Every structure is written in structure tokens, then in C-alpha cells.
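To keep things clear, I will list the structure first and then write my remarks on it.
All protein chains of the complex are present and in place, except for one that has been dropped.
Up next is chain A:
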Amino acid sequence: MRQRKLEIYSVEHHAATDIKKKEGRDGKKDNDLELKRNQQKEELKKELDLDDHKLSNKELETKYGTDIIRGLSSTRAAELLAQNGPNALTPPKQTPEIIKFLKQMVGGFSILLWVGAVLCWIAFGIQYVSNPSASLDSVYLGTVLAVVVILTGIFAYYQEAKSTNIMASFCKMIPQQAVVIRDSEKKVIPAEQLVVGDIVEIKGGDQIPADIRLLSAQGCKVDNSSLTGESEPQSRSSEFTHENPLETKNITFYSTTCLEASTSPVGTATGMVINTGDRTIIGRIASLASGVGNEKTPIAIEIEHFVHIVAGVAVSVGILFFIIAVCMKYHVLDAIIFLIAIIVANVPEGLLATVTVALSLTAKRMAKKNCLVKNLEAVETLGSTSIICSDKTGTLTQNRMTVAHLWFDNQIFVADTSEDNLNQGFDQSSGTWTSLSKIIALCNRAEFKPGQESVPIMKRVVVGDASETALLKFSEVILGDVMEIRKRNHKVVEIPFNSTNKFQLSIHQTEDPNDKRFLLVMKGAPERILEKCSTIMINGKEQPLDKSMAQAFHTAYMELGGLGERVLGFCHFYLPADEFPETYSFDSESMNFPTSNLCFVGLLSMIDPPRSTVPDAVTKCRSAGIKVIMVTGDHPITAKAIAKSVGIISANSETVEDIAKRCNIAVEQVNKRDAKAAVVTGMELKDMSPEQLDELLANYPEIVFARTSPQQKLIIVEGCQRQDAVVAVTGDGVNDSPALKKADIGVAMGITGSDAAKNAADMILLDDNFSSIVTGVEEGRLIFDNLKKTIAYTLTKNIAELCPFLIYIILGLPLPIGTITLLFIDLGTDIIPSIALAYEKAESDIMNRKPRHKKKDRLVNQQLAVYSYLHIGLMQALGAFLVYFTVYAQQGFRPTSLFHLRIAWDSDHLNDLEDNYGQEWTSYQRQYLEWTGYTAFFVGIMVQQIADLIIRKTRKNSIFKQGLFRNKVIWVGIASQIIVALLLSYGLGSITALNFTMLKAQYWFVAVPHAILIWVYDEMRKLFIRLYPGSWWDKNMYY
């Protein structure tokens, strides 16, 4: 840091000019600040740098200036507290709610509409000053605009406010109290007041109050699941066992739970606080998670892009015609009113709310398919996802150990690993199997919780660790009631599994009343078990364990191990009845029984098997052009095995190592290009530069990251994002929350996921099932297509709304449609139809195309805008004008006489304006006719919007292929359009402020031929696109 600073400052000395210097310095200050912030962030991303676990107690005492027996002095503790701050997580700076609210009020089109509203009021103000009886129209309009903006703002704010606070979930995890030794006394203090160097005591059931280096502990087990996602309790002691502070046994972490510390004499463990507050592991994760910026979702970017286009068009057309109007000697006030009208005509006021509703409809649909979407915009993100970084455990796998293979009689048998597991079809006739099954059933401490007889075996709750559970369920499935078997074979003694012995042993009376021998059964690490054996059982007969058998054992062991499975060896021994009579007293401490020269029976291997739906889902992702990367904390071999079995690494692709092995050459000699797959461990990743990571991510289509830490998950996500990919990340642990937040879409697990992960995520998989993501992808892609249709539908009428004003200004026709009437189209008739398009089914198999390119496949592209504005929009405008002209002509004003009639028409004093038939019109009569014209134009647009709605159902296929009636909601939309229009015309026709009149029935049909024309034209467009793919027409007309 310091060196970098020096470099920066040295620039100033070389600065050529004073001015430049000044600029430079200002810039530098910013740089510095930014630099610091970034470094902080970078630092957090780095692996934990800690050496306290390596130090002896004495060194610790000197380092932290404390005393293990007496603890810190209160004064010292107070000093440290003042210096380092409380032992609590600092909440990130919150944006005040009012700011958030105001932001919504000026976001999107709002600012444009505000300008419009204010201009309206100003215009009225000026009119009022010059003529107190000025019409209130502009006041109405301004108010309506303001109400529209405020309502949409509130809607958007409400949507945003629903997302929950990440920090809150972290704070929930924090312990309240701690037992601390200070001034030689045991005190209970709030955990907040802990400082570095404090000696704390922990009981079973406590939450660890800070990052702690254990000084004395026995049989202490901690549940790190909240932090690392490891579900098994980890034992902790005061010994230094691993270089990595995260894995060494003598460090426990803030907010994790101490499960048991009971075997220790005092029932407690003591430790020294080495990190507090934000500097703890959880603190780092929390600040990392809350510090990772909330990136804009792809759909937000698209909508912003669209808003820019539309606002750009609105403002430039508005200003252009403002200038034209001024040049045409219009009053400036009138020109301003035209400007407002043009803006209102151009801005699709209801669209943003429509998009939100469409997204939430999809979200609801996805929730039904077990994808709970928290952040609405994430609905689409999943659709544009190009890389999924998936967790292994629980997401791809079933998250339970299951027996996968058995080896006995020198043969490997495959066990069923599917979810219900009932179909164990291997050969069970051999005598060896009888023995083996007995060992499996007896040498096991796990038990079913009582009262679950009606529950399927695989779903029963078991007390015991994962492997024992697997074995218990396995034998329950095959043998029947295991508890009964155990009862019949009474257990006399047992030695539980421990890490030094690496075996588990028990001695039983046999169920055969004639056989007085005791049966010794043992299971454990295969090589340890084999060491203890001198014979091996083949086909139920004991044979001496010769070299060839040992070789066979090793081959099988390697093969099963190579599948990434956890292998256990089983052996038994019938204790001779003469040496061990029935009354013999076995002692587990002294082990007064033989533990060698046993009879080896078989091997059994277990794995957390992949969910049965996952391979299919991965294939779907593949065909959808989505790269699936596995990121797991598990062992590379296991990871690779699972990756292969689910298809993340496809059957015929090899890693560099595989090639090396096949060709029998060194890994370095292999041409890296030949390998399609890569398995990268956390250690390798640690040494990689970002460039290397980029290269890795770009060059290998199939990647598995194993043994990765949460920080590395973040690095991987960032690497993927550098490839311009839209990245989805799945995770469940607290430690995943930064990556979940950083990802374009974070997917948390609903069952196993921690609160922090769920809060950081945008989506929650309620069933923890990877295949649910695929459903999400499909829905996401569909909604993107459908939003395109919605927007195309909505934009089309903008031209029909805009043209009246342009023609009014240039050709001086009586105004064809009023600004308030426009709002009734935008916010009245068009709302439900545009939502209805969200229900449209996919046109083709959307899961067979590549994910859209973030920068190339825009939501609103040039083709869409051009086709909507210049083709259909223009046709609509013409159709609407036709209705307008018809009304005027039938009332006495032929189109030719309307041109340049504006000044006379709008003149309040002229109460005998002559029409084509010589009739004379009062000002109000003309006004009323004008409103009839508005209504006619409105109805014209509405009728053609029905055609527009129908043509927008598809972008390429014929409507008839898509099915006119498949999407019923479309018809609801059409009905709503008609009903709203009827209500406005006939129901509210008498309210003058709304400018609607009762329109004669026949005028409703004038635009129908035009609507049909639109339909026919669009069918032709689609036909040509289908006939000539890749042609000019396809390129320019397909949106």
C-alpha cells in the first residue's frame, strides 16, 4: 500500500503544468480513497491469514498480553474495547427509506412525466394570469401525470422494499452472552464486550462468542454448518493439526455452535479470543456479502436501455416539434403544451408496471415449481444465465450417504442408489453375503428414532453419523428389521470408531442358541481391516489370504476409491468357545480379545449419490448452451466421480490427468487443448493469476472445482463474469453468501440453506434440487421473449398516439386525440392485454438455443423499434385517422376542409364556423365534435391494438400454428380492452373532464379492415421470415 502510494505521488513531481498538477492531485485523492476501499475488499477476498493456531500457549500469552489462568485485567479489556470496538458486526450504511422512495419517484420515465406535469401547471399559471377563465385542461393533465408517476413510484418502491436485509440474518446468529475470565474471576458479560486476549469458557450448546483459539478442550464438537456447510459435527481440541486455520482443530469460529464438551472434567472448553467483531471469519463474510455491490440484473439493464431509447425518442421528437411549432409562429405556451403532449404520447406510462406484473406472474409460476424468487428481476436473469456454478452436496446429490458398491467373493456388485433405494438387485445367495450382511447390521451404532414404522425406510430419521445411517438403511432394506436382528445378537462390548484406530468393533452373542461362540465384527478403513486379517471368505468358505487375494482386494479398493466413494472394509471372527466362555467379561479398554488374524469378508463403498433428475437436467442445460461448473469443498476424486455421473463431465471427455494416464506420459507433456474437462483444486486455484483463471474458464467446457473455499467461490464467480457470462451460483452455507450476492443470480437452498445464504440469494430452491433451476431457466427465457412481445405491443401505439399531435401542429387539423385520452389507452385499455402476453407459450423449444448474449441480444432492438414504430405503428395511425375522418366527414367536415382549420376551430369567439354543408357550428358544438373525434381515434387505436395483440403472440410462427385460443388470457385481455372502451364511451361519456363522448356504434367497426390488414401484413412478415431464414428480410424484420 505504502509503496503504491509513493508511486502515485511521484507522478506529481513530473507533472508538466501547474494546472495539470492540480487536476492530478484532486484525482489522486479520489484514487487513494478508492484504492483503500478496493484493497479492503481484496483483502477480504484473500484467504484468512492467521498463525495463532501454530503458537504455543506461552507465545499466545505474549502476543496478546494476557494470562491464561487469570485472564485480562478489566482495565486492559476496557482499553482494548475502546481500541478495537465492540465484538459485533458493523451493519453497512443504510440508504434512508425516503431516499429510496424518492429514487423511485424519479427513476425510469418518471422524471420525464414530472417535467410534463410541471410544464402543465406552469402553462396553466401563465394562461390564468392572462385569462382567469382559462380552461382547466392543463391542470387536469398535470395532476393526472403526477398521480401516474406517484402511483408507479409507490408500486416500484413496494416491490423493492420487499427484499430483506442481509445483515439482519447475520446478526441473528450472534451469541448474546459469554463466560469470560477477567481479573482471575469468572464473569458473564455481553458477548459484545469481548476483546482480543480474553479467556472464555464454552459449554456444550453455547454459541462461540468470537474467533477462539482453544487452550483446553476434550471431546469438544462444533457445528460449523452455518459457516462452511459441512453438516457433520467437527471435533475440536487444543492441538494444532492443520496448517490451514480453517481446518485446524484448535480454532473455533464466531457464531458457530459448540455441540458437546461434556467429556471434559469441568464440562467446558477454554479458549483465547483471537479475533472479534468484523475481523472474525463470520465478520469478514458478512462484510464481504454486504459489501459486494448489488449488480444490476440483466433485465434491469435491458429496461434501462429501453427507457433510454423511448425517452430519447420522446425528448428529441418533442424538442424538434417544439422548435418547429415556434418557427411556425405558434405561441410559446402552445408549443409547450404540444411538447407535453408529445412526451405523454411517446412514454408508455403503464409499461414498467406491466413488466413488473409480468415478472411477478412468472415468479408465482416458478414458486409453484419450487423456485421461490425473491428479487423479481431475477426471474429473467435465470433465463439469460450462461454459466451455472453449482454446489455438489445437496444440490446435485441427495445429501445422504448411500451404499453404492459391494465387493465380496472377489466380485464387485452394484447397489441401487436411486432415491427410494428399494431395488437391490445384486446376487444375495452367496454365504459371504450372509456374513457380510450380518456384520453390516451388527457393527453399527446408528438407530432409527422410534415411532417411524409407517415412514418409508429412506425417509426415516436416524440417530448416528452419515455412513452408519447409510449402512443401517441399507441393511434395513435388505434384511428387514435390523433392530430385531441386533436384539437377537446381543451386543456384549463395542469399541466406537475413532480417528486413531480407524475401525469400529463389537462382539455379539450369536442368535443360534446352539452356537455358544461370540461373534466379533469389525468395520473400518479397508487397509487397516486387511492388516488384521489372515483369511478371507470366498463363497462362504474361509480361505487363507494369499498374495493374489490381497492383490484382488487392492484392485477393488482402488477401483471403488477411484469412483470417489468412501470404502469400508468388513471382517469378522468367531471367538473360540473354549477361550471365551459365555461368562467371559470383555473389556473395551484393555481389549482382552483378539484383534488380528480375523476373517476378511468384503468391502462396501458409499457415496452421496446424485439425484436421479440431475443428469437429465444437466443435459438440458447443455443443450440450452449453459455451462455447468461444479464448485465443491469436497475431494477432487469424489467431485469428479459425481461430475461424471451427472454429466457435468461428459462420458467421453478427459482431463489432462486422464490423458496423461492413458498415454502413460507426464502431465506436463499433454497438450492442454486435447482435454475438454478440468478438475481444479482449491490449492491450484490459489496459485492462479486471474489471467490463468480466465484462460481456464474460457478453454474448458467442463470444469470441476474441488476443495474450494468460499472466498474462492467468489473468485470463480468473478472470473466467469469477466467472460461476459451471466452467472448463476447455488449455495447454502453462510460462507456462500458473498458469492451468492456477487453472482448475477444467487440461488440458495431452501431446505439446507442458512438464513444468510437465503437472504443474499435472489432465488431459493425450495426442494434443493438442481433440476428446479432448469425449470427456472425455461421460465426466464420465456418471460424474456414475452416481455419483448409486451413491449412491441405497447410501443406500437405510440406512433398512433404521436401522429395526431404532429399533424395537428403541421397541418392544423382539429386535434384528433387529447392527451388525457392517450392516458386512457396507456393505462386503461392496454394494461391487461400487455400482461396477457406474459402468459404466451413458447414458440419453439427455447431450451434448445444458446443463452442470449448480454450485449447483443437486447430486449428492445432496432428491429423491434423499427417494426413497431414504422410499420405496424404507422398502419395503426392511418387506421385511427380513418375513423377520425369518418366521424368528421359524416358530421359535416370533409377531410380536405379540415386542413389548416385549427385556428378558426380552436377560436372560442367564433360561434358560426361553417362546415362543408354550410352549417354553422358554435364553439362548444365543435368542441363536442372534437371530443367525439378523440373517442373515435381512441376506438380506432383500440380496435387495431386488438389486432396488434394477436399478431404479437408470435414473433416467427404463424398465429394459427401457435393456436389462437391456447392462451385464454389473451381473450380476457381483448375483452377487457373492449369493455374498458365501452365504459369510457358510454359510461363516462357524460363527464366532460374525461373528453369522452358516446360514439355511434358503427364507428367502432371503421378500423376493423385496417386491423385485419395489420394481421395479414404481419402473417406475411412471419411467412417470409420462415421461408427465407438469414435473408435481408429475416435480419431486418425479426425482432
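For the reader, a short list of remarks on this structure follows.
Going forward, contacts are C-beta pairs under 8 Å (C-beta built on N, C-alpha and C of every residue); 3 or more make two chains touch, one makes a residue touch a chain; residues count from 1.
In the analysis below, contacts and distances are computed from a predicted model.
Of the names listed as "Sodium/potassium-transporting ATPase subunit beta", "adenine phosphoribosyltransferase", "AP-1 complex subunit gamma-1" or "Aladin WD repeat nucleoporin", the one that matches the UniProt record for the absent chain is "Sodium/potassium-transporting ATPase subunit beta".
Contact with the chain not shown here comes from a single listed residue; of A:Lys58, A:Lys547, A:Arg673 or A:His909, that residue is A:His909. Remark: the residues of chain A touching the chain excluded from display are 4, 7-8, 10-11, 14-17, 20, 23-24, 27-28, 30-31, 34-35, 37-38, 689-691, 722, 724, 855, 870-871, 874-875, 878, 882, 885-886, 889-892, 894-895, 909, 911-912, 914-925, 928-929, 932, 992, 1000, 1009-1010, 1013, 1032, 1036.
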